[in-house]
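Then we have subunit A:
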Amino acid sequence: MNNFTKRILIVDDDKGILDSFEVLLGDRYDLVMADNGYEALRIIETEQPHLVFLDIKMPGLDGMDVLKKLHEEQKNVEVVIITATHREETEREAKSLGAIDFLMKPLNIVDVERIASQVLS
Partner candidate 1 sequence: MGFKVLIFILVISISFTLLFDRNGFSTEKRSDIPGTGGTYRRPLEFNPKTLDPPLSLDMYAVNIIQQVFDGLVQFDKDLNIIPAIAKSWKVSPDGLTYTFYLREGVKFHNGREVVAEDFVYSFTRVIDPKTKSPAASLLDRVIGFKEFQEGKISTVKGLRAIDKYTFEIKLTEPYSPFLSILGMNKFKVLPREEVEKSGTDFGKSPVGTGPFKFISMKEGEEIVLEANKDYFEGRPYLDKIVFKIFHGAPREKILTEFKEGGLEESFIPPEEIEEILKQKKYSFIQKPLLSLRFYGFNLRTKPLDNKRLRKAINFAIDKKSIISEIHKNQFHLAKGILPPGMPGYDPKREPYPHNETLAQKYLMESGYGKDKLAPTLAIWSASKSDAAQKELNEIKSQLNKIGIQAIIHYETNWPNFLLMLRDHKFPIHIHAWYADFPDPDNFLGILFHSKSKYNYWAYQNKEVDRLLDKARAERDYLKRMAMYRKIEEIVLDDAPIVPMVNHLFQMVYQHYVRGVEVSALGGPYIPMKKIWLKKK
Partner candidate 2 sequence: MDSKKEPKSIRLQTRLILYSTLVILLLMALVIIIVEKRQSETIQEEAQKRGVTMARHLAAVSTNALLTYNYVILEQNAERVVLEEEVLYVIIHDKEDKVAAYSQHDEKQGMILTDEVSQKAARARAPLIQPILYGEKEVRVLDISIPVYIKESQEKWGTIRIGLSLEGMSSQILKTRLNLLLLGGFAIVLGILGSVFFARRITQPISKLVGTTIAAAEGDLEQAIDIHTGDEIGELGKNFNHMIEQIRLHRNELEDRLRQITSLKAYNDNILASMTNGLITADSELKVVTLNERAEQILEKTKEEVANRSLDQVLGDRHPLYGMMAETFAQDRVIFQPEIEVKRSEEPMWLTASASVLTDGEGKKIGVLAVFQDITGIKALEEKLRQADRLAAMGTVSAGLAHEIKNPLSAIKTFVALLPRKFQNPSFMEKFNITVPREIDRINQLVEDLLELTRIREHLFVALDVNHLILQVIDLYSEEMKKKQIHFENHLDGTISQIQGNAETLYRAFSNLVINAIQAMPNGGTLRISTGLISSENPDLRIAFSDTGMGMDAETTKNIFNPFFTTKDKGVGLGMALTHKIIEDHKGTIEVVSVEGKGATFVLSLPVAKK
């Protein structure tokens, strides 16, 4: 795949979520999946996605840790947090770490598509 392909990484430990993203964005973009933070970082490193949908609650490295790492390394990638729980300080922290958006589950497809097209057009 070449860098021009619009690649999106989905990071969530829930299979349902991953499947839903698959059907939602799968036919328009190049989707890569990870079910934990470590995997996420690795893929970001190797696949260089342009956009990451990042769940927070995950075993091992959680979403916030990943975000931090990416922020530290100044990765050129856009991150959107997806989470079931909403807390103001979490949102603030995420945004301060460079997350471009903070989405609540259950996800609105409109929101998802919008962001995807924004980032990847």
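Keep this in mind: a residue touches a chain if its C-beta (ideal position, glycine included) is under 8 Å from a C-beta of that chain, and two chains touch if they have at least 3 such contacts; residues count from 1.
Per the selection procedure, all candidates are chains of the complex that A comes from, given by their letters.
Computed from a predicted structure; not experimentally measured.
*Asks:* For subunit A, which of the options 1 or 2 is its touching partner in this complex?
*Replies:* Per the touch definition, subunit A is in contact with 2.
*Asks:* Which residues of subunit A touch candidate 2 in the complex?
*Replies:* 12-14, 16-17, 19-24, 36, 38, 56-60, 62, 64-65, 84-85, 104-109, 112
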